[in-house]
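Removed from the display is one protein chain of the complex; every other protein chain stays in position.
Labels run A, B and C following the written order; every chain starts at residue 1.
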Amino acid sequence: MTGNVETARAEATTTCTIAEAAREALAEEMRRDPTVWALGEDLAAGGIFGAYKGLAQEFGSERIVSTPISESMIMNVGFGAALAGTRPVVEMRILDFALCAWDELINQIAKARYMFGGQGNVPVVIRMPQGIGRGHQAAQHSQSLEAWLVHTPGLVVLAPATAADEKGMLKSAIRCDDPVAMLEPKALFPTTGEVPAGEHLTPIGVARIAREGSDVTLVTWSTLLPTALVAAEKAHEAGISVEVIDLRSLWPWDREAVMRSVAKTKRAVVAHEAVAVGGFGAEIAASISEELGLRVTRVGAPRIPVAYAPILENTYRVSAERILAAIERSA
Amino acid sequence: MTGNVETARAEATTTCTIAEAAREALAEEMRRDPTVWALGEDLAAGGIFGAYKGLAQEFGSERIVSTPISESMIMNVGFGAALAGTRPVVEMRILDFALCAWDELINQIAKARYMFGGQGNVPVVIRMPQGIGRGHQAAQHSQSLEAWLVHTPGLVVLAPATAADEKGMLKSAIRCDDPVAMLEPKALFPTTGEVPAGEHLTPIGVARIAREGSDVTLVTWSTLLPTALVAAEKAHEAGISVEVIDLRSLWPWDREAVMRSVAKTKRAVVAHEAVAVGGFGAEIAASISEELGLRVTRVGAPRIPVAYAPILENTYRVSAERILAAIERSA
Amino acid sequence: MGEMKAADRVTLGLAFLRTMVRIREFEMHARIGYDRGEIPGVVHLSIGQEAVPAGVCANLRRDDYVASTHRGHGHCIAKGADVTAMMAELFGKTTGTCKGKGGSMHIADFSVGMLGANGVVGGGIGIAVGAAQAARLLHKDAISACFFGDGAVNRGPFLEGLNWAAVFNLPVLFICEDNTFSAFTRASDTTAGKGPTARAEAIGVRALSVDGNNVFAVYEAARELVEGIRAGHGPGFLHAPTYRLDGHTVFDKAPYRSNEEVEYHRGDDPVALLESRLHAWGVDGTQLDAIHIEAREEMVRAMEAARKAPSPSEADAFADVQLIGAPR
Partner (left out) sequence: MGEMKAADRVTLGLAFLRTMVRIREFEMHARIGYDRGEIPGVVHLSIGQEAVPAGVCANLRRDDYVASTHRGHGHCIAKGADVTAMMAELFGKTTGTCKGKGGSMHIADFSVGMLGANGVVGGGIGIAVGAAQAARLLHKDAISACFFGDGAVNRGPFLEGLNWAAVFNLPVLFICEDNTFSAFTRASDTTAGKGPTARAEAIGVRALSVDGNNVFAVYEAARELVEGIRAGHGPGFLHAPTYRLDGHTVFDKAPYRSNEEVEYHRGDDPVALLESRLHAWGVDGTQLDAIHIEAREEMVRAMEAARKAPSPSEADAFADVQLIGAPR
């Protein structure tokens, strides 16, 4: 499979924020399939990013369920309800709080299909907006942990970065019969983008070429995509042509698309918001090194928690400058 | 710093199991320092691996605390008690159950020193025996998750594989002013080894050359060490001289020792029991590739949960044969 | 029991006995299988606790759900799971309920609503609550029953699950099978306050406590709660004190309690209690013996079938992980 096939199909588009795209996706799937429902805190009020706005009014309190502050129950109820024939969308508010339900996600949901010998599917979507948000909320509200989830057998892991993919991936996730960890790009929720009109599904496991280029391949995803595109533009101005791959599906990841691009450019950078040490970038880098024998330059956060003060928070953050420096340094 | 400096100091040794070494370490530290105490389920009965045998009798129920089945409390009580001037040893029974306390470990303990601006230390040891045990206990009792912990700022991560290191690292962990994730090698608890007599501390951050060699460097740790040594012996028989590095301290890890060895051998294999995808082996491989421009061969489990039936469990397991094949394939 | 006709109570008692003896025989055979090395993995036995699943599950329909624990053989059998497939699972064979992937701690049989034993204490609570919520959403009138031990009442999911079921008025029966111990520790040493029933009531769940060794009492109390649950009155809670006659696992010698204590509790063995009751009601010994013999033969056959069943192959390890992104 190759990149951005699905966008070719789209004829008309509409512009909306990522939060709106998310709401549309859920609303469409709930209209289509009466077994789809959502549960999480404050959903009746529209959710903290507005991604559930108006849905309680349309679908009622039995399908848009505002729950107690009981993360481990939210997660495990989603699990039990998936085993019993529904397709729950579990809202964790932000990824950090999902750690209160980590046993349920990792020990129950991810392993169930296997432990039970494939008796049933576990079609549950776990929404975990991740990364540094806009509110400077410090260490317990800002983590990016995709590396953990990719390391967990049984899970599909998605990390959209655009409105189109937020919509297309959430819809694909809801229709997926595996548990899907949906790592939404928290900081990008209010940003707008084009979304193909009509039924729009993003295929799972297919990367998107966000910018074509010939000198260096830059693999990235989620909140770092806009920054990566800025860096690519700066590199362009400096005479380096950068191909930016928005990986977007982290498990399975589109190894073929990445290898094809790197085989062409012979230079690779991988950049993500998460801590570099033990990040998913290490897996991509190790894979490229194994397959193509190339040295990959990794960019990620230092191994520090996210701090409150903006200057400290920025030190954690991967900037366009840091990506540009990595592009220049890559060989 | 170089490998195995501390063993040189030892004059006499005693032979004991890893579980006994653990018990000795804790007992010695509790005798030395009245602020050291332990908390976890069934500790009065000696713990499930016998690593607390007799300690309740010696130290009483206020210092060897048998707790309710309340993992999130066990973890957070350890945290609060560390803030309040004691040095708690938190026993999680096995790593898998620690996921019930993951918020407390990751969101509270690991980040506390930072969030609070360095006001105090968090001298707590979290014991999480990991990996496939001897009882064929399947997916929820067999995980290896060191990669997650290494990815978590604020934590020291130790993974001893021998009786000497179990003792020396647990003692170092208890004296460490940072939170230490102590990933004990569950399957190896009953195996015996030499332990230096008298006060024995293993330095944190220093790898051990478990076998010297010149053709290939094999980096490994924890439960896989004995298997790696078998593979090295087989390679030796096949005419390949393998240097086996027992990394043992995973964060910080002894980059210098690894790079020195690989710079010498020019061929590197990294092997661990955990799932290969997103494993800590990826970090080591990416680092070696970055620093030395070498292609590293990774060996780890397939991305599947651990199954119950021995043949299925074995399919997950990294065997000496698989390591040997990697050694032969490495270049 | 007062109102029940003598014939009916005998019929019911014999049905209970059949279930309880099947559970016991299954586990005695599992112990033998473990001791002989035919069953590779650790097994937790519920010998002495059989009245609880038997009495509770007699109130359940096939389409009702059950979520269980690490000590779940009794719950599975009482809910109607196939013992041949269960035994094969313990043997780690492809004919097992989980194709040998789960073992004792993960036995599940979705075809009878058994949503799994569970390796995590308290792990079944949310599953049962979720299944009940799904049933409502799907306009099914199924209910969920959730078994857990006395140790689970000190874990967060107990609070979260009971509160949730009460808030959403869900059809869930919670059963605390209180076997006096949580692993090697006496439950009373780690549980404060007025006990599980008081906790459930405070959280807003109707609760009853009943002698867990008396299967008729368990049955009646569960029936009362299940009737309320089916009538839409929301969740119920049953506390059933009993005693774990064996060790925590097949290899636990239980040095933390005296032989006298165990012997004392053997006097309350629910199977023996039920038999003497049936005896008093005029059921003769041969009829009781027949039940034992039949169950024993069933388990011998199950063992035999498990022994002969094919082991999984290495390739099987890669199946059933996930549909998208599975290895190989």
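Here is the rule we use: contacts are C-beta pairs under 8 Å (C-beta built on N, C-alpha and C of every residue); 3 or more make two chains touch, one makes a residue touch a chain.
Note that the structure is predicted; figures quoted are calculated from it, not measured.
Taking the complete complex into account, the chain left out of view touches A, B, C.
Only one of the listed residues, B:L26, B:L43, B:A56 or B:M115, touches the absent chain: B:M115.
When the omitted chain is restored, the residue from B:T14, B:T86 or B:S319 that touches it is B:T86. Contact with the chain not shown here comes from a single listed residue; of A:P34, A:P68 or A:P226, that residue is A:P68. Along chain A, the points of touch with the absent chain fall at residues 41-42, 44-45, 48, 66-72, 96-97, 100, 135-141, 302-305, 307-312, 314-316. On the side of chain B, the interface with the absent chain consists of residues 35, 37, 62-63, 65, 67-68, 70, 72-73, 75-86, 88, 103-104, 107-108, 112-121, 153-156, 176-179, 204-205, 251-252, using the contact rule stated above. For chain C, the list of residues touching the undisplayed chain reads 154-160, 162-163, 166-167, 189-194, 198-199, 201-205.
Keep in mind that, in the parts below, only the chains that are shown with their structure count from here on.
Of all chains, C has its CA centroid at the greatest distance from the CA centroid of chain A. Measuring from the averaged C-alpha position of chain A to that of chain C gives a distance of 40 Å. Between chain A and chain B, the centres computed from C-alpha atoms are 31 Å apart.
Residue positions of chain A touching 2 or more other chains: 103, 107, 114-115, 153-154, 251. Among the residues of chain C, those touching two or more other chains are numbered 98, 100-102, 106, 118-120, 156, 321, 327.
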